[in-house]
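Just below is one structure, and these are the notes that go with it.
The complex is shown incomplete by one protein chain, all other protein chains being positioned as in the whole.
What follows is chain A.
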Amino acid sequence: MAANEEAMKYVWEGAIPLQIHLHKSEVASHPAPPPALVLAPRIGYLPLLVPLIKPYFKDSLPPGEDSIWFDYKGVPLKWYIPTGVLFDLLCAESERPWNLTIHFRGYPSNVLIPCEGEDSAKWNFVNSLKEAAYIINGNCKNVMNMSQSDQEDLWTSVMNGDLDAYTRLLPKLKMGNIEDEFSRKESLSSPVSRQGGGTEIDVAGQVKTARIPVRLYVRSVSQNFENLEDVPEIDTWDEISYMNRPVEFLKEKGKCFTLRDAMESLLPEYSGDRAQTSGEEEADGSQETRGEIKLVRIQGIELKLEIPFSWVVNNLMNPEFYLHISVLVIGPQR
């Protein structure tokens, strides 16, 4: 389990240096305030940074009530997506520090759901946790049965990046196990292990299927590229397809379900040998280039697809038990 703890520490300590600029339309002081420099935890959320950022700008703001939102190159940022995921998805080539613009007025409520600061972030976290629990356990009783104060403490541990507190609270959450070939201790005398090779069957004789909470963010570009710096800047959120869908796989003895297998189940048109970008003749003689997955990033790491998926999940998931995967693809050309 030591390896697992190390990985969790890595994930929890991950942070993105941000350089936050006040939107020029809101600068009511002369000279304009310099940008705020903030280290944002990867597993955190942008609204949680506001108390750190606001002091830099409060003297420069025009009068009125705050309704805070962020944009990256003009694209409004979805505040309920963990900061690390936003960075991995929107910056093909890592930009450090990451330059963001903060707004205190003019909330784009036609495109962004409302945000009341920490409360919204907490509600979003607990909801995602319930959904993940439902996927893993088949119900969200474990979250509902947690006392209000334990739920609060769990959220606070995430908000403060306090891995020790979080680890102490985990047993109270009673989230089911996501089986991992590397950490499961097999008891050689158990009836289960006496089964021969082939599909693993539990005591009740049911074939075990694991359901893993996954949120997939796919950015599609139309042209192939050699280097990440050649990837065009993101224009609108419509370039991104979001899939909130569990990955299901049969736990088969002797067979390893890899990250590649998971990607193939989520993006069948982009996977496998037939998804290379060489043109293929269609029946009517026209050429169609299939799409290609260029990049798969989780917690800022570009992973090799051969890695066992259960390892990826157990070591790189977010505190709400979701695995967030950012993918860059070349869309099919027609």
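By definition in this document, a residue touches a chain if its C-beta (ideal position, glycine included) is under 8 Å from a C-beta of that chain, and two chains touch if they have at least 3 such contacts; residues count from 1.
The definition used in the following text is that contacts and distances are computed from a predicted model.
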One chain of this complex is missing from the view, so tell me which of "Ethylene receptor", "DNA-directed RNA polymerase III subunit RPC9", "holo-[acyl-carrier-protein] synthase" or "Ubiquitin-like-conjugating enzyme ATG10" is its UniProt name. "Ubiquitin-like-conjugating enzyme ATG10"
Can you tell me which of A:I53, A:L77 or A:I135 touches the chain that was removed from the display? A:I135
Quick one: say which of A:A7, A:L112, A:V126 or A:I301 touches the chain that got left out. A:L112
From the listed residues A:P82, A:P213 or A:G300, report the one that touches the chain absent from this view. A:P213
Logged for chain A, residues touching the omitted partner chain are 78, 109-114, 131, 134-135, 213, 218, 220, 237-238, 241-246, 267-270, 291, 329, 331-332
